[in-house]
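For this depiction, one protein chain was excluded, whereas all remaining protein chains were kept in their positions.
And then chain A:
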Amino acid sequence: MTPHMLTRSLDRGAAIFLMVVAACGILIPLSNLLLPTGSFLQVPTYLVALWGKYVCYAILALSIDLIWGYCGILSLGHGAFFALGGYAMGMYLMRQIGTRGVYGNPILPDFMVFLNWQKLPWYWYGFDMFWFAALMVLVVPGLLAFCFGWLAFRSRVTGVYLSIITQAMTYALLLAFFRNDFGFGGNNGLTDFKDILGFNVQAEGTRAALFALSCLALIFSFLICRSVVSSKLGKVLIAIRDAESRSRFLGYRVESYKLFVFTLSACMAGVAGALYVPQVGIINPSEFAPGNSIEAVIWVAVGGRGTLVGAALGAIVVNYAKTFFTSGVLAPYWLFMLGALFILVTLLLPKGIVGTFSAWRESTRERRPAATSASAAAEDGITEPNMAE
């Protein structure tokens, strides 16, 4: 398998992926709004919101694939960046409620009135303006990732140690956001939203627009990831993934590369969270639960790590399966299925759906033994010092 072949096949896959997403982004909202309710081709509003959720998950999966698939950083705390982006958007939406809340306070959100707070905490200032909230959606997760990564990568925390401390990070945030006096609604989180930019959040038109925006964001995220991984920078990232010390000895500043891609990934996760909140209508601390972050990693593993298209596909497939199985008679068995998915994918499909498919096509088309690509992929995982020693 030559690098040329790899680029070409991925490019074709990427083109198909982008076209499908764009088509969905245009056709689904149009069908929802223009066709009469109940007609065969009309997409009901609840499905628009549901698929919008999947698209947001796909962006989160892309951000994880960028660092895990191309740089070997397994973050078990990416749900934290997602949730922080969501909270930034949620705070904007809370401020938009104004006097329509239960207590009718023009400044304070309901939960603050309920807690008998007199004054808006300083960190809520500015969230009545959309541009500020949109900026915070990028800045807050990005800044956290930057500080966290700066500390962690500089002191060369790698492998499972990094995974565990990212998990500790999201766990600490979970505990913090559960507290009422933290000022983010405690247990209940932020909900009961009314308007976004003057449009009713519940309205069909707004939902369709949010869906189209999510698809647009997915396309943009994909293009950004694509341009990062296919540039020279991306080659260095792959080198770091496969042999970190060797890259360092060759003179690359490994920490800076990792820090850049980690921060970029956190910003993308934040955007995903920000688009997720108005479509779902609530953000609460359970989004920080360590289990959510690990589940997001398995989307990437199912779709195929290091393929970008696979990550997005995996997120949509797994979440569709989750919706399908948890709503029927099979609900008690969903956790068995999810658990089995974790085990079987890591054991039998280490390259995921997309990776396995493209390897199979390579081998049949080129009539070359798949051994080279298989061994190349097997090396992907060997970055852990404990076994290499």
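Quick notes on this structure:
Here, contacts are C-beta pairs under 8 Å (C-beta built on N, C-alpha and C of every residue); 3 or more make two chains touch, one makes a residue touch a chain; residues count from 1.
Going forward, contacts and distances are computed from a predicted model.
Per UniProt, the protein behind the absent chain is "Urea ABC transporter permease"; the candidates were "Porin", "Na(+)-translocating NADH-quinone reductase subunit D", "Multisubunit sodium/proton antiporter MrpC subunit" or "Urea ABC transporter permease". When the full complex is taken into account, the listed residue touching the unshown chain is A:350, out of A:126, A:281 or A:350.
Which of A:142, A:290, A:306 or A:355 touches the hidden chain is settled by the complete complex: it is A:290.
The chain not shown here is touched by just one of A:66, A:112, A:169 or A:267, and that residue is A:169. The chain not displayed touches chain A at residues 68, 74, 76, 148, 151-152, 154-161, 163-165, 167-169, 171-172, 175-176, 178-179, 242-246, 290, 294, 297-298, 301, 332-333, 335-336, 338-343, 345-347, 350, 381-389.
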